[in-house]
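All protein chains but one are shown in place.
The chains carry the letters A and B, assigned in the order they are written, with residues numbered from 1 in each.
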Amino acid sequence: MVRLMNEEDMRRALLRLSHQVLEKGVEVADLIIVGIQRRGVPLAKRMSKIIEELKGKKPGTGILDITLYRDDLTQIAYQPVVRSTHIPFSIDNKRVVLIDDVLYTGRTVRAAIDVLIDFGRPQKIELAVLIDRGHRELPIRADYVGKNVPTSSEEMVEVKVKEIDGRDEVLLLKKSEVDI
Amino acid sequence: MPEGLLIKGGRVLDPASNLDEICDVFIKEGKVRKIARNINLSYSELIDASDKIVIPGLIDMHVHLREPGREDEETIESGSRAAARGGFTTVCCMPNTDPPIDDPSLVKFIYEQAKNKGAVEILPIATISRRREGKELSPMGRLKKAGAIAFSDDGSWVTNSALMRRALEYVKMLNLPIISHCEDESLSAEGVMNEGYFSTVNGLAGIPREAEEVAIFRDLALAKMTDSSLHLAHVSTANSVRLIKKAKNMGIKVTAEVTPHHLTISDEGVTDFNTNTKVNPPFRGKEDIELLKESLRDNTIDVIATDHAPHTVEEKEKDYEEAPFGIIGLETALSLVLREVVEKKILSLMQAIAKLTVNPARILGIDRGEIREGVKANITIFDPGKVWLVREEEFLSQSSNSPFLGWKLPGKVEWTIIGGKVVYRSEK
Partner (left out) sequence: MNFNRKDLLGIESLSREEILFILETAKSFREVIDRPIKKVPTLRGKTVVNLFFESSTRTRMSFELAEKRLSADILNFSVSTSSSTKGETLLDTARNILAMKVDCFVLRHSTPGTPHLLAKELPVSIINAGDGAHEHPTQALLDLYTIREKKGKIEGLKIVIVGDISHSRVARSNIWGMCKLGAKVRVCGPPTLIPPLIEKMGVEVFYSLEDALTGADIVMMLRIQKERQNEGFLPSNSEYIDFFSLNEEKLNLAQPDVLVMHPGPVNRGVELPARIADGEKSIILDQVTNGVAVRMAVLYILLAKR
């Protein structure tokens, strides 16, 4: 097991991502940050807060769950828990930044884009991730990346966040080491 | 101007409180105010009750007043006067009138008539089924709201067991009893007297005991099934009594009544085809009478009620098969009870009076049948020693169909008082 990022690393990465999002010079009023369940949600909230501190105004913040849009429901044997989706405002003509902890095959992001399209017609959808570990199975790319980590399919990247796991860190584990 | 009625020096018997004392009763503003020896309060009316017995006004749970529909036989007015003469202060009238009491407006009619013309308190019983046809439930909830005190299809048995079941279930939410006339008419059929030796000798079709017993059994089973309150009218056979006793031991909520005439006359007494001996249920055998009396003692039978059933002279003047069933009973009831049950040492006077006062009151759930400070002053005073002759012209009932005409009976009611007012006073 290797620790790829500690708490301070994560804080700086998120700060850098937030600056990068703002670099495009867009109005905060037209910006919406949407966290992908599960760990993208606290990251989205943190990014919104950082932007508020930087710009004095908070962007709209939403959360979405992709379970109902997964493409692999009939393949998996277990029952995925459906979590909340809450986007209580219009996303039409807005710039939506999706944020998730790890970008891997790209299927989660594909599903998230479909959820957003069912909510309205954003002007632009961008993707921010803390870790990009490669191995895309669909033509999906992240606009803002915290850290690129090349991995093998035998490995797992786990992001722990204080809000859910009690601590902030990013770990690289062998499949055998993973506690499900 | 002093007020109040003082009943002085009588032997006051109140079964509810087990009071048996020679003392005074003071009544004011319609209620019993004091029961004590030598009451020294001022009064406006005095009754010297020395050597008399002072008891709570009698209650008859089973009376036919024939109004509306057969005012030729009896009216609420005449029937209530007969009741007063018999020492009854409260009677429950059966709904098999014409039209039958199956509608709240008819219950109200009875109350109105009773208020305007009734000499005693009259409580209407309403039907179990619409039009007493035994097919559909009558609006029992609304009938209760209009003042019905119980439900009965008396005159007929509810043959449809499913309907009787629903009726027993339904009244649980109303807390009123169902009174059942137990007679399987397929068995009683054309019968006119008890089926036995005497019906054979008389050549008359008989009513077997089983006609009553089969029906009692079914009703007891349904009472058990529904855990509801059932009262059995005019029980007449030994086996009926045995069934009731067993049922009570099983905890079934059943109560039962017997008439004074069923304690007095047996089928042997159906002589010379006197239609005043034609009753339903019929006079049974001596063994039945014996067990009926015994059942009063062990409380298998809770109540004595007359089933006062007036018929005109013309109706009873027919032959034994054609004449209608029924005899009057209000004016001879107390005397027959004294003769058959008290003098024959089956029950003490106190126990006998209980069957006509506090017991029916409890079954009906009314605050009557007691002499107690604070209750309405319904009181009867009778002379236990007086023997009187039953004379047709003295009946206050409009009808005189009684098998006791010409009998000498013990005990005469001298005053009947309702709410402190004397509603009957016998002539000296």
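Just so it is clear, a contact is a pair of C-beta atoms (placed from the backbone, for glycine too) under 8 Å apart; a residue touches a chain by one contact, two chains touch by 3 or more.
None of the values given here were measured: they were computed from a predicted structure.
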Per the touch definition above, residue among B:Ser80, B:Ser138 or B:Ser188 touching the missing chain: B:Ser138
Among A:Tyr104, A:Phe119 or A:Tyr144, the residue in touch with the chain that has been omitted: A:Phe119
Touching residue (missing chain; options A:Lys57, A:His86 or A:Lys124): A:His86
Positions on chain B contacted by the hidden chain, ascending: 130, 136-142, 145, 162-163, 166, 169-173, 226, 228
Residues of chain A (touch criterion as defined above) contacting the omitted chain: 65, 67-69, 73-79, 81-86, 114, 118-120
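Please note the rule applied: only the chains that are shown with their structure count from here on.
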Euclidean distance of C-alpha centroids - chain A vs chain B, Å: 90
